[in-house]
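Every protein chain of the complex appears in place save one, which is left out.
Up next, subunit A:
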Amino acid sequence: MIAIRFLSPVQQRFDKLGVVIAALGLFALYAQPFLASRANRIVPGEPLMIWQAPGAGGWPMMAALTIAFGVLLFRTAPIVRLGTASAALLGLAIAVGLGASSVLSPGDSFARISPGSGFWLMGFALALAATDGLARLRLGPVARLGVLVAVIVAVVAILASGIWDDLAAMREYQSRSAAFWRELNTHLFLAFGAVGAAIVVGVPVGIVCYSLPKVRGAVLGVLNIVQTIPSIALFGLLIAPMAWIGANIPGASALGIAGIGVAPAFVALFAYSLLPMVSNTVVGLEGVPRDASEAARGMGMTGAQRMAEILLPLAFPVILTGIRIVLVQNIGLAVIAGLIGGGGLGIFVFQGIAQTAMPLVLLGAIPAVAMAFTAAIILDAGVELSRKGIA
């Protein structure tokens, strides 16, 4: 009994998740390389511990990170956990940039310094802690958007300050900044354009499927099968028909339709987007309470009026959920377009894989992941707000 009474307050003082995070973080800090240094782009890296990179902040930085992991070990208020983890993440982001600059000999344009496994593991542990703090705070949609804006401002500020300029991925960016922005544009055009087209086509098709149950099975069946075709195959299969259309239909090539380029990727993403759009429209419309629809009929509304003024507005949150699914999926799938000459950030990912140049892969993958996250957070908040608006 005494032992149990003695143990329970101790157990209550420690946060179980904090124990995992602190163990992972301290292991990464003291036993894993913080940076990897390479004499040129493609040779294997030399590991550098955090104390071997003077610019990373030396022992004060290590002490600060140790204290942060120590704080996370204990059971504290969610806001304290979030604050500690965010501050540590910010410190880590600055330390990795300054550390990289400090180990680079001046004027050496061949050497490449990348973040090492220690940095990534600490970043992962701290991101988990921050996510845990956020999840426990149970923020509303507007507050979540505020956090998103704060994170974006911090990242843009670090990028603008030039702290990261000596990191390998940023070196890759500097040598192809024009191409980066061009491909980013293409990527956004592919992802958003295909979603836009899918909304314009999918919502009316969904309305037809809702009104005519006989059509529904056939349409959803066909769209379901489209989803099972692997993305690289669908992208590839569209090259030939697109080339034919570009060559044979007047005006098509003026619109940029050709076998190589954006057109096959755009059509493939559109095809993948249709199923979630159509099925969410149908589910949303079916979820409208019968009373609402009956009341509208009683007021003498025509079918079209009921659809436009009652059914669609009430189904909107579910349709918006469909848009969220499709947009996040498209931002990821548009990476594959890089494989078939369709452009987008995938170009850097696949070039990087081919050259085994990881920083180049990161230059393509990190913006794509960041955009998918951002889109998911914004649209999730939008879905929640629109549900509240209806309720």
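Keep this in mind: a contact is a pair of C-beta atoms (placed from the backbone, for glycine too) under 8 Å apart; a residue touches a chain by one contact, two chains touch by 3 or more; residues count from 1.
In this section, contacts and distances are computed from a predicted model.
Asks: Given that one chain of this complex has been left out, which of "Bifunctional protein PyrR", "Pyruvate ferredoxin oxidoreductase", "Spermidine/putrescine import ATP-binding protein PotA" or "ABC transporter permease" is its protein name according to UniProt?
Replies: "ABC transporter permease"
Asks: Among A:G70, A:G236 or A:P313, exactly one should touch the missing chain; which is it?
Replies: The single option touching the absent chain is A:G236.
Asks: Among A:V80, A:A111, A:I158 or A:A376, choose the residue that contacts the chain missing from this document, as touch is defined above.
Replies: For the chain that is not drawn, the touching residue is A:A376.
Asks: Tell me which of A:M61, A:A88 or A:V335 is the one touching the absent chain.
Replies: Per the contact definition at the top, the residue touching the missing chain is A:V335.
Asks: On subunit A, where is the contact patch with the chain that was removed from view?
Replies: So the residues of subunit A touching the unseen chain are 15-17, 128, 131-132, 134-136, 225, 228-234, 236-237, 239-240, 328, 331-333, 335-336, 339-340, 346, 349-350, 352-353, 356, 358, 361-362, 364-365, 368-369, 372-373, 375-376.
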